[in-house]
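One chain of protein is taken out of this complex; the other chains stay put.
Note that the chains take the letters A and B in the order they are written out, and that residue 1 is the start of every chain.
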Amino acid sequence: MKYPFPVGKSDFIQGDEAIARAAILAGCRFYAGYPITPASEIFEAMALYMPLVDGVSIQMEDELASIAAVIGASWVGTKAMTATSGPGFSLMMENLGYAIMTETPIVVVDVQRSGPSTGQPTLAAQGDVMQAIWGTHGDHSLIVLTPATVQEAFDMTIRAFNLAEKYRTPVILLTDAEVGHMREKVDIPNPEDVELVYRKLPANEEEAKYPFGDIHGDLIPPMPIFGKGYRTYVTGLTHDEKGRPKTVDAEIHRKLIERIVNKIEKNKKDIIEYETFDLDDAEVAIISYGIVARSAIRAVKMLRSEGIKAGLLKLNVVWPFDFEMIEKIAEQVNAIYVPEMNLGQVYHLVKEGANGKARVELIPKIGGEVHTPQEIVKAVKRCEKCI
Amino acid sequence: MQIRLAGIGGQGVVLAGVILGEAAAIEGLNVVQTQDYSSASRGGHSIADVVISKEPIYDLIVTKADVLVALAQLGYDTTKDSLRKDGLLIIDTDLVKPDREFIGAPFTRIAEETTGLALTVNMVALGYLVAKTGVVKKESVEEAIRRRVPKGTEDINLKAFRVGYEEGSK
Partner (left out) sequence: MYLKLSYEIRDKYLRKDMLPTIFCPGCGIGSVLQYTLRAIDELGWSKDEVVWVSGIGCSSRVPGFVDFDGLHTTHGRALAFATGIKMANPDLKVIAFMGDGDTAAIGGNHFIHAIRRNLDVTVILINNFTYGMTGGQVAPTTLKGLRGTTAPYGSFENPFDIAELAVAAGANYVARWTVFNYIQGINSIKKALQKKGFSLVEFLSPCPISFGRRNRMKTAPELIKWYNKITVPISKAKNMSPEELEGKIIIGEFVDRDRPSLDEEYEAYKKRAKKMMGWEE
């Protein structure tokens, strides 16, 4: 098939644009959105490309409707995505919960800006981490990816679709205004080299009777999509394996929610991705994610040159979270530093993981600018001295 | 190398940054291009940063620019502190009154004289910058211009770029 952008070569593009192109290559053929800075460029690229690849791009009346349309499209078997920023992400919390409860594969991009409320529309932040993980009500789990470069925004968008399809779950690509708007060189693969995952469909009519049943023992039910004669009923109410509402039976509720949580938790090893830099012999660890991880890499090099044995753990996935790995790092190092563009979010996860085995220090920064490597170095040195 | 282009909205500062970045990408260099502009589409300050390196790039914000190109006084005033002490300051000599050593030329006037359009000032300044620093090859920029400027304006932009390049080669 023909693509509306160059494939099999590199290009110099914005993060937002990279996300749109990656979605097209991942097989996304439905996009619904609402304009918002700094995510509008994703929508604009989708609006340009979708009609050309026989997909749909539609501007909805608000973000409530955008994510709803995306879920609807997914239930007829179409890979679907929406993108937004803080204010719109808040509106999406309602139907994000619906997507979790109905185990609908969708991708939601949150290009973070400063909040709360309208905040700093054009400036980057990492203030939505906890919202991405816990923003919708009720017990649940989902997957949250955090790209640090335009190339990662591209690669992780494809991965987001694959994880959504594999685990029948919403996946959030949690990026920020900095990654969204900066331009970098991106290697865009040939479409035939892109590994794509598709949701499991029922093998026969018997399987289709259990749209929410663990019939394969892998916690992930096949998805009897609409229009294929399965006559599936889907509800956001607590439901049994057949999808029938069962709203007062504690056992049915427990079984359903535990499976939804466990299909993510028990597959942590497959889902979680991270990178380390100079961590093997480190005495001081920096744990970072997204745009700030870039400054953190430089900070590690600078600290090493000043004789401080620093190392970095760069999280590419912030949920599910590998608490055990953090504890192991905590056993090895004296202190862990968490630079974040917020007043402490992943810091709390790290602290829980460290389990008292090492000191955990937050290096917060808000207001719209990314930490400079110097700022991280300074914060680490100040603390290392004070011990 | 950290290069910062500063001017006012409407001068095409961001496009110049994008073209410089694209030229670096064409040469296989690592490059990050970011921008900062006030919410006004016209008249406010406009800054484009381009970081070019053979190594992976971790620094996103230009804190110590190696080169600052200032096309307007407002742009210069907003960014002058970010230029390294021994950094290179390039200015539009008609429009910017700097308080330190500089090189430059009346880019806007040159643009008007060459193409009849003041808004090609970004290409003139880009040509001058490339000639003075050699950060990327002239041919790479020309290729980037062909890719990035609106269809039908390639020749006029290339002309402005070449005049700026000649000026910088003097």
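Rule of thumb we're sticking to: a residue touches a chain if its C-beta (ideal position, glycine included) is under 8 Å from a C-beta of that chain, and two chains touch if they have at least 3 such contacts.
Because the structure is predicted, anything quoted here is derived from the model rather than measured.
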| item | value |
| --- | --- |
| Chains on display which the left-out chain touches in the complete complex | A |
| Selected from A:A32, A:L145 or A:I271 as touching the chain missing from the view | A:A32 |
| Contact residue for the chain not shown (choose from A:G236, A:G344 or A:P364) | A:G236 |
| Hidden partner interface residues of subunit A, rising order | 2, 4, 29-30, 32, 51-52, 54, 56, 58, 60-62, 64-66, 68-78, 80, 94-95, 98, 226-237, 242, 244-245 |
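We take it that only the chains that are shown with their structure count from here on.
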| item | value |
| --- | --- |
| Subunit A and subunit B: spacing of chain centres that average the CA atoms, whole Å | 36 |
| Parts of subunit A lying in touch with subunit B, wherever the complex brings them together | 10-12, 122, 178, 181-185, 291, 294-295, 297-298, 369-370, 372-374 |
| Subunit A partner contacts - residues on subunit B that touch it in the complex | 18, 21-22, 25-26, 30-35, 39, 57-61, 63 |
